[in-house]
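With one protein chain held back, the other chains of the complex are shown just where they sit.
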Amino acid sequence: MFVVLRKGCTPEERNNVVRAVEAAGLSVHMSEGHHRIVISVLGDEDRLRDVALDSFAGVENVLPLRRPYRLAARESRSGDTVVRVGNHSIGGGQLTIIAGPCAVESEDLMLAAAKAARDAGAHMLRGGAFKPRTSPYNFQGLGESGLLMLRNCSQEVGLPIVTEAMDTRHVDLVARFADMIQIGTRNMQNFPLLEAAAETGKPILLKRGRAATVTEWLCAAEYILNAGNGRVVLCERGLVSYDSAVRNHLDLSCVPLVRQLSHLPILVDPSHGTGRRSLVPAMARAAVAAGAHGIMLEMHPNPEHALSDAGQALHLDELEAVISDAQAIHTLLQKSQVPVS
Amino acid sequence: MFVVLRKGCTPEERNNVVRAVEAAGLSVHMSEGHHRIVISVLGDEDRLRDVALDSFAGVENVLPLRRPYRLAARESRSGDTVVRVGNHSIGGGQLTIIAGPCAVESEDLMLAAAKAARDAGAHMLRGGAFKPRTSPYNFQGLGESGLLMLRNCSQEVGLPIVTEAMDTRHVDLVARFADMIQIGTRNMQNFPLLEAAAETGKPILLKRGRAATVTEWLCAAEYILNAGNGRVVLCERGLVSYDSAVRNHLDLSCVPLVRQLSHLPILVDPSHGTGRRSLVPAMARAAVAAGAHGIMLEMHPNPEHALSDAGQALHLDELEAVISDAQAIHTLLQKSQVPVS
Amino acid sequence: MFVVLRKGCTPEERNNVVRAVEAAGLSVHMSEGHHRIVISVLGDEDRLRDVALDSFAGVENVLPLRRPYRLAARESRSGDTVVRVGNHSIGGGQLTIIAGPCAVESEDLMLAAAKAARDAGAHMLRGGAFKPRTSPYNFQGLGESGLLMLRNCSQEVGLPIVTEAMDTRHVDLVARFADMIQIGTRNMQNFPLLEAAAETGKPILLKRGRAATVTEWLCAAEYILNAGNGRVVLCERGLVSYDSAVRNHLDLSCVPLVRQLSHLPILVDPSHGTGRRSLVPAMARAAVAAGAHGIMLEMHPNPEHALSDAGQALHLDELEAVISDAQAIHTLLQKSQVPVS
Partner (left out) sequence: MFVVLRKGCTPEERNNVVRAVEAAGLSVHMSEGHHRIVISVLGDEDRLRDVALDSFAGVENVLPLRRPYRLAARESRSGDTVVRVGNHSIGGGQLTIIAGPCAVESEDLMLAAAKAARDAGAHMLRGGAFKPRTSPYNFQGLGESGLLMLRNCSQEVGLPIVTEAMDTRHVDLVARFADMIQIGTRNMQNFPLLEAAAETGKPILLKRGRAATVTEWLCAAEYILNAGNGRVVLCERGLVSYDSAVRNHLDLSCVPLVRQLSHLPILVDPSHGTGRRSLVPAMARAAVAAGAHGIMLEMHPNPEHALSDAGQALHLDELEAVISDAQAIHTLLQKSQVPVS
């Protein structure tokens, strides 16, 4: 850690910083430049975590060298994390395809979607029973009865399911029905929810907040890892966009970046990530080419009558072609001489 | 509502839209322009809420005319909402000053801060017992014992307190100690938390999400209002910034905008809104000049030793001057010939 | 076009709008809803281009139906535009590879880069002689002598060159040496420069502004097309990012979007688009998978000694592998059943 002091700071201001560092059991090296004075802190900067050096008089800037997450950092383990969900592994050599409707609307529709997803080559199903909606007047999901439908469809087609939990009071209920618990974009920094979900021991799909930095995202993963659950899968789903032409700006550069910084697997959701069905096939392909471990696709047997996010759901016949392209790109990249990480 | 169809759409595609609209009990007016065909929907467009017209084949765009919130809209009631907290009224003619440390750290420090806040002219105290922190390794708040300290200090100085609830399971606990429940920026769209907080009947301070549009924010307020609790106060606290020179971009233009769109009172938090103590006085003054009903200021008896957000807390001696300026501007604006709303 | 009036507007306010529309030779259809009054404008809304309906008293909103660009719109011509640069065609079936250093530094270095680019399979060279730099104290390019070096290297290796023009006074000079003129991101809305470059008759590479919407970008292209030069190639190069982990947020969703909205070819520059060499290979592959007509790569024989943007330049040996992957993905997508546009 470096503490940068204003050139004109007083000896007392400088000494206050030194004393605070030394009180934490660390030592300092001081260097006086043309424009600033810099105190280099030697030793484990974690010990200064709760000392607000940036608030000391005379201090211009504090430059930490450690990242604020540890267990999520690549250096914390050798090799990539592989998360097992049912019979499927996320993060190994295989490309993961998750497909399904945005919300569970009825058992018939869900079953039709589930069969189509399986036939098109998906490894997992998605579908929401608890739906976070911007307005209280929109469809909020079927709740527990939706979870039951999901479970039935999952058993019928033989694919594991991922579904969202929104409330610490419902985490155990969701965990009874789901193979994997989704933390949605609006809850990425709902820390009690992260911890409650972690404690179920289930695999967690952690969507990126729509204005979260990669560091904040990995810190959110750290809450889960730190609660003793190492089965975390990240999922990029688009950032807030200032261009109304797209609902979100899908950030694919986070894929190679996360693969460099962390050992956790990363998926991409091009459906929410663009909000427009016509952009989903291209962005699904691009996500795989960027090195994603998998993609998460919204599809609907009848998008015109979907109760949420209809404009981004693929028709059943599009789904198969998108998955086929994605798998072909994945196979091709396995042989590339410039690996992602 | 208008449904815009591509010029080359088929008669069947056009008819599908018309049928869906008429099935909802509404009628249509069709106009064919040079470049597009437009179906105007006549009647209460709410009935189409769960019909995904934007997903119908041939449809290019759907332009709703109604806003997605109602109870929060200015038209839903005459006059401004005034929220009573203890003996203090937010949103009437008076400028509200809330002050206190970011987190409750000890009863001694909290009491020192509370006395200073009161002496400087504050009407309410703030302080966090449950702290949402980006990293799990940072100070997370004292929890219930922090709430108890807050309550004691509140009684000692005679000012009501506002403090944050982060978890639906703790809402009742917080409600027992607090005069007003804060929903933090990360939880603006934590809908179960909004509803649980609403159900306590306590006044709610709803901070804006750091990447939320004004519409999304008012929709979040709508969740509380729709749960039967009309005592909502909004608080702007800065948006995600692409400029690392400030921690957040404080959006003051939302103040007059919200006052035009809604009857709810709106405060500004320039401390989180900038993240830099040296910018707080100027932005506190600007917030009042923009028409805010009040300001929320972080202060600390000893910012160098604050356990969270130390870089933005005012020293005690700065607090008084800032409040004095704010009150003077407020008084001046009471006489302006161009009211905010 | 629709003009939305406040419910409580006066008859006179309504009549003012109607009169203004009719004065432009258009007719109206009025519909009065529960919450708003809407005037639909029938006829060619272009005639209202300079009538500020959104400023009339009583008007809440104006919703145009026409896009503000025409020649750039897909509907304006059948098929895709193919731009010929030297012997190479951009926008036909072939994937375009442009490679070279950020800036021309010396003829030796430029020639080494040019040969490596050609050997790795590039179709065109890039290199800046006029460099827009954030600070006046950074290397500003070699100017005319750099243009001469570029021309010599181009002839030596037999590949056409693209280089940036920054000043209307230098456009003719650049046009004498370059096969294609680049308009940089900072100049996307430098309208006199767009027109001056268009008038040279040379093909134009129009980079997207780093905070430009797709509509603004296509409007900038419209300036060139409207000046009589149809040889425009678009290039995405990353948007302003609020996450300091990347220098820019590369927006790949604009690729399929632009291909739907326009007939112009679109390239992607993953080097500026990420600002980090380690992310370039993944994003180059992703750009091609998203449907880009080509990619523009920075490379340098010796990145450690590059005078600008060194952190994003590929080493020579990386270049070949990236191009090979890109071509393989392009070939694969030629057979896809879900075309981009």
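Letters A, B and C mark the chains in the order given here, with residues in each chain numbered from 1 onward.
What we mean here is this: a contact is a pair of C-beta atoms (placed from the backbone, for glycine too) under 8 Å apart; a residue touches a chain by one contact, two chains touch by 3 or more.
Quick caveat, the model's predicted, so the values are computed rather than measured.
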Option touching the unshown chain, where B:S31, B:N138, B:T200 or B:T215 are the choices: B:T215
Missing-partner contacts on chain C, residue numbers: 16, 46, 49-52, 54-57, 68-70, 132-139, 166-170, 186-187, 189-193, 210-211, 215-216, 219, 222-223, 226, 240, 277, 303-307, 310-311, 313
Residues of chain A (touch criterion as defined above) contacting the omitted chain: 2, 4, 29, 31, 33-36, 38, 40, 42-45, 63, 65-66, 240-242, 244
Touching residues on chain B - with respect to the absent chain: 211, 213-215, 239, 242-246, 249-253, 255-257, 260, 273-274, 276, 278-279, 281-283, 285-291, 318, 321-322, 324-325, 328-329, 332-333, 336-338, 340
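Please note the rule applied: only the chains that are shown with their structure count from here on.
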Chain centre separation (chain A, chain B; CA means) in Å: 26
Inter-centroid spacing, chain C versus chain B (mean Cα positions, whole Å): 38
Gap in Å, rounded to a whole number, between the CA centres of chain C and chain A: 31
Set of chain C residues in contact with two or more other chains: 242, 244
